[in-house]
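I have a structure here, written as structure tokens, and I will follow up with some questions on it.
With one protein chain held back, the other chains of the complex are shown just where they sit.
And then chain A:
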Amino acid sequence: MTFTLIWIAAAIILLGIYLSWTAGRLDRLHARIDAARAALDAQLLRRASVAQELATSGILDPAASIVLYQTAHAARQAEDEQREVAESELSQTLRAVFAEPDTVQAVREAPGGPEAVGELTAAVRRTPMARRFHNDAVRAARALRRQRAVRWFRLAGHAPFPLAFEMDDEPPQALTAEGVSR
């Protein structure tokens, strides 16, 4: 009798340790998602700001300036639900405006141009990076949250189910490391 009790007690302790360890993992993953999301937000904002600066600089032709200003503004102001669409539109506009290497060259030649091009190049490179890091964290958290133990014991608490950030983040060819060498 006592033997059975000891066994049951041991099993409960082991289960407790396992659950606590899993909760720790989950907690760390949620923290990682928060950090990745903040980094992604920062990159997106940075990209929109540089785009807006270029749009108002007068270096680009008026039509391109208006289009770029419009989408950059929309991307900065977008509500959470519209954010992915607005940011994708900014990517498309950037690709259209900087489709020609000549445009990039023209910006570079303007006063303060090299810095602006450098910032934009960094921003369009870092945005996809930040998004991949974010979505990678989301995937890991979702995989763990699908485990039975996590669902049955509600280890995730009230944390919302993490969602990936899906957008078109293809940079303009002329602003990539490959494009520059071409």
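Keep this in mind: a contact is a pair of C-beta atoms (placed from the backbone, for glycine too) under 8 Å apart; a residue touches a chain by one contact, two chains touch by 3 or more; residues count from 1.
In the analysis below, contacts and distances are computed from a predicted model.
Enquirer: Which of the following names does UniProt give to the chain that is not shown: "Signal recognition particle receptor subunit beta", "Glycosyltransferase family 4 protein", "Na(+)-translocating NADH-quinone reductase subunit C" or "ABC transporter substrate-binding protein"?
Expert: "Glycosyltransferase family 4 protein"
Enquirer: Of the residues listed, A:A51, A:A137 or A:L175, which one is in contact with the missing chain?
Expert: For the chain that is not drawn, the touching residue is A:A137.
Enquirer: Check each of A:A10, A:I66, A:M129 or A:A149 against the chain that is not shown and name the one that touches it.
Expert: Considering all chains, including the one not shown, the answer is A:M129.
Enquirer: Applying the definition given at the start, please give the residues of chain A touching the unseen chain.
Expert: 17, 20-21, 24-25, 28-29, 32, 35-36, 38-39, 42-43, 122, 125-126, 128-130, 132-133, 135-137, 139-140, 143-144, 177-178, 180-182
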